[in-house]
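A single protein chain has been removed from this complex, and every other one stays in its place.
For chain A:
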Amino acid sequence: MSGVPVQHWNFGIGPITCHAWNKDRTQIAVSASSNEIHIFEWKNGDWVNIHTLSEHDLPVTGLDWGVKTNRIVSCSQDKNAFVWTFDKGTWKPELVLVRFNRAATYVKWSPLENKFAVGSGAKLVSVCYYEKENDWWVSKQIKKPIRSTVTCLDWHPNNVLLAIGSCDFKCRVFSAYVKEVDEKPSPNPWGQKMPFGQLMSEYSVGGWVHRVAFSPSGCRLAFVSHDSSVSFVDSTVDNTKSQHLRTIHLPFTTVEWVTENSLVTAGHDCSPVLFVVSQDVLKEVCKLDIPSAAKSSTINSALQMFKNIDRNAASEKVNVALKTLHQNRITQILPHSGTTGNVVKFTTCGTDGIIALWDLKNHPSLA
């Protein structure tokens, strides 16, 4: 893999389901399909495991590092979520009353980090906030009309609206206004009145939704689903209509906006793909993984292969490596450097146990 210009690291802990960066990107929290969360620190040119958080009983499904308050929130198949605070050299867990009877699937801090949302297999989302009187994280639940497992969610930059993708082939935008901690939201293109749990809009797709993301301004919404499509809503144009761009690729499992007009997706094709919005239409630009030079194996037909075996009395070692950097599904994209609205570098993690750092600087399509 030395020919690949993209920086990447193998953490040697098996398939990575999710990862999260600290504020200055010197530490990374990863979960490796187990009940443990590993925190690595960049020391002397290598990642060193400095903490292992093992409060969950079953595989961790979601992680988010609140960089403003330096708190990590995690959720797991064991139906629980924990808020981790760093105190005197150790990470201390605090149990959250999420009230699930099925596995938790995804978790995300709100932009102000005064609350977070957890999705679950129980067809609901818990919006959790800290109650000072009881010294306890409590939750309010959004139930209707979600009709299947919640797979993903994303916060609008106004700290109130919440986009939720689920296995009932729908993506919805809800209000997650909590009067105990939030200031009253101002009207925006998604709607005027925003009481808690209000359904603002709903979109259907041809597959279960894998990931949803608000654009940096919060006016646009993108989501990817298992019918290999990328969907796009511009609320300033029409918040009832979504464009579905069906692609030739295998399904995407994750999506992230890099600027207000461009987004990156990745998934079962193992390569990030760049999309841009031009004149209110979403278009595919290119794959960002430039395949390395032709592999040594030049066998191009079965006949040729058997001829070679016949001639050399030995079979050439079959090369099963993919031409992409990631050798398996990419599970998550996170912004790494740059600002919100102009991401310069982003990282991907995958089932192959690799975390890769991609550089968008000088990309011709983003000029």
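As a convention for this text, a residue touches a chain if its C-beta (ideal position, glycine included) is under 8 Å from a C-beta of that chain, and two chains touch if they have at least 3 such contacts; residues count from 1.
Criterion: contacts and distances are computed from a predicted model.
Trainee: Between "FAD-binding FR-type domain-containing protein", "Actin-related protein 2/3 complex subunit 5", "Large ribosomal subunit protein uL18m" or "Essential protein Yae1 N-terminal domain-containing protein", which matches the UniProt record of the unshown chain?
Mentor: The missing chain's protein name, per its UniProt entry, is "Actin-related protein 2/3 complex subunit 5".
Trainee: Per the definition of touch given earlier, which of A:T85, A:N114, A:S148 or A:S365 contacts the omitted chain?
Mentor: Among A:T85, A:N114, A:S148 or A:S365, only A:S148 touches the chain that is not shown.
Trainee: Among A:D78, A:D227 or A:E260, which residue is in contact with the omitted chain in the full complex?
Mentor: Touches the omitted chain: A:D227.
Trainee: Can you say which of A:E94, A:D168 or A:E202 touches the chain missing from this structure?
Mentor: Spelled out, the listed residue whose C-beta touches the missing chain is A:D168.
Trainee: Out of A:K123, A:K140 or A:H326, which is the one that touches the chain we can't see?
Mentor: Among A:K123, A:K140 or A:H326, only A:K123 touches the chain that is not shown.
Trainee: Just checking the interface: what residues of chain A touch the absent partner chain?
Mentor: Touch set of chain A with respect to the missing chain: 123, 147-148, 168-169, 206-208, 226-229, 246-251.
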